[in-house]
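Omission of a single protein chain aside, the complex is shown with its protein chains in their original locations.
Chain lettering (A and B) follows the sequence in which the chains are written, and residue indices restart at 1 in each chain.
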């Protein structure tokens, strides 16, 4: 009886995370074998995975937080677009400094977090409807600022964006010259966020309260937790991370335009779900989400490297993967319920 | 034997709009006592507990704890004052570990960070001291309900509660688990914790409790020492009749009991976790009462027959022919109708009109592609509004704006419209004024005379005696007997419900 229970323990949340890590490893190794000739096996290829997804990693962390409380935020893609556009507009059209662009970006994120959090937490409106409105609002506001693309030429900003950090490993070119693999500062920020949030979730009262609320809100109230304030904080933090992630995204793209980061909310949700975060709340880790993002990135680079497949395959594959994990979660929940009954 | 009183509630009165839920109730809890709080539906047990734990404010009276008057504004307040509650539905977080559930909201910290090591080791000590066999790092979800309940109790104990309220903790436990829980309760008792134990299981009361307080209709019936109160008397007190002056209530049924004309026969039907296998037969023109205390399985029995909870075993025969019942619709097609116990949750479609609420069952029975004509619906609605004297502004009024009694009549009309052979009425008169109550009772008798077979459930024995010609008695999820003919007296029924010896002094 006890042994059986121990087995089941692996089955639930850890099980989903393990699937994810194995899936990532298999996909990446398969890619290395199939596309070796196209340079897939190079260390830099792996680093690129982080470079191009730094923003998404940060946004995914925020998404994971609200999903742990049982909520969701589909406004993050639009917030990213709005942040990029605002930063570009502030620097290029208003001549502001790069630092003030950072401040503006973070403020936009926090503002979205506060308003959406208030509507969800205190007025008890479905998070989906609230953030759906936020999604359209953000995208529309981006167009209000400018319908044309604004390329960023601010020197400080570009210096940040192009500051290469060489790593102690790399490859040798044909002439035997050592070419180190490199990353950008965005990657360090993104990984820093992952580490900080991991610590926060595991070792702070706030972090544990998030799980408690997602596990059983009623119980959390009965155990004396301030559910509303905790939820509100989660949305504000999520907004802040969306602002920060948006800025990292901007450092990567160096431009602002209306159609930017379209569907990013989907990437973030998919990454979280693939990384083992339950849609019903209460379970999830940002490490898992990190792997979710990496899987997401691997799919996209596999399809790009392959060359003949069109770019929409990325979307479709990702949706299929999301669908698979959602159904898996539903089945696990159903099995659990059945076991409980007997 | 001078026990210290830790909690006194005096003259507690609580009124809800239109109902007096508690009137002038006294309650006293002594240190190291396990004190059973008993009463049937609507007796006021849960209101009393909610008043004590600060979920409801009270209108009059006072609560004294440790010699000081106290008013709790919220469960938190109560907890801070040393009163903890453990409910049947465990109020813990299934996705966290046992240790976290014990310490959430008051985690031990080191440098501002949660100190998991200390939390786990303190949990281990706590769990061991209470003989709870579970590792602190286990996820709560992996624990059985019994263990979860014990963890909730351990949490309360560690928060230094002086008064522990256990609200029906044993309803979903098996015997072995109940034993473990009782061992824990006895341990706490030895530590001087006062326990208020709410349960429907008589056996359990006599096994662990020291005192019993009985409530009925929001009033205090009395406080008794367990050893001085035989079971039969306890049942009598709960059901509202003093054992000594049992007035024989004669059945108002005319005609004879019809036997051997079975409409519905259930053989070995059961539903896991709620009702053990039972056999029962309902004959034509007969009102069969199902009695037993709340939680005895009387509702679960009919739900299993009707397919509301799909039966795990056994078979149901209609007019001797085996019928497969997977969902309520199958039962309806076999001529059954079911008026559920919880009118609000399972009965009314709140926003729909009286007319729609009346015709919905017949419409569902006919199928989607055979919609009823407007005229037909209106005729049916008018017919039942007149027949049952439903007081409503019009047939288009939403049912939610009707009074409870009239809502119940609408639901009754809904089922009569389907012209059933077998009608299940689960607490049809609960929360309804006396006038309507009598009307419904008379209607039940008339329907039986018309040849329908009826299963009737009620918490009130008098009502059952008046209407039923035969009664099945349930106890602890099991059908324990059938009573009919001259045996059909209040005394006999209560004895059967109580089980055990008549005089267990």
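Assume a contact is a pair of C-beta atoms (placed from the backbone, for glycine too) under 8 Å apart; a residue touches a chain by one contact, two chains touch by 3 or more.
Methods note: contacts and distances are computed from a predicted model.
Student: Of the options "Phenylalanine--tRNA ligase alpha subunit", "ABC transporter permease", "histidine kinase" or "Response regulator transcription factor", which is the UniProt protein name for the chain that has been left out of view?
Tutor: "ABC transporter permease"
Student: Sort through B:332, B:423 or B:457 and give me the one touching the missing partner chain.
Tutor: Result: among the candidates, B:332 touches the missing chain.
Student: Which candidate, B:142, B:300, B:356 or B:460, sits in contact with the chain we can't see?
Tutor: In the complete complex, the chain left out is touched by residue B:356.
Student: Where does subunit B touch the missing chain, residue by residue?
Tutor: 308, 327-329, 332, 338, 340, 345-352, 356, 360-361, 363-372, 414
Student: Provide the residue numbers of subunit A that touch the chain removed from this figure.
Tutor: On the subunit A side, contact with the omitted chain comes from 72, 74, 119, 122-126, 128-130, 132-137, 139-144, 147, 258, 263, 266, 269, 279, 310, 312-316, 318-320, 322-323, 326-327, 330-331, 334.
In this section, only the chains that are shown with their structure count from here on.
Student: What residues on subunit A touch subunit B, complex-wise?
Tutor: Residues 5, 8-9, 12-13, 199, 202-205, 208-209, 211-212, 214-216, 218-220, 222-225, 282-283, 336, 341-342 of subunit A touch subunit B in their complex.
Student: Within their complex, state which residues of subunit B touch subunit A.
Tutor: Answer in residue numbers: 75-76, 79, 90-96, 100, 104-105, 107, 112-114, 116, 138-139, 141-142, 272-273.
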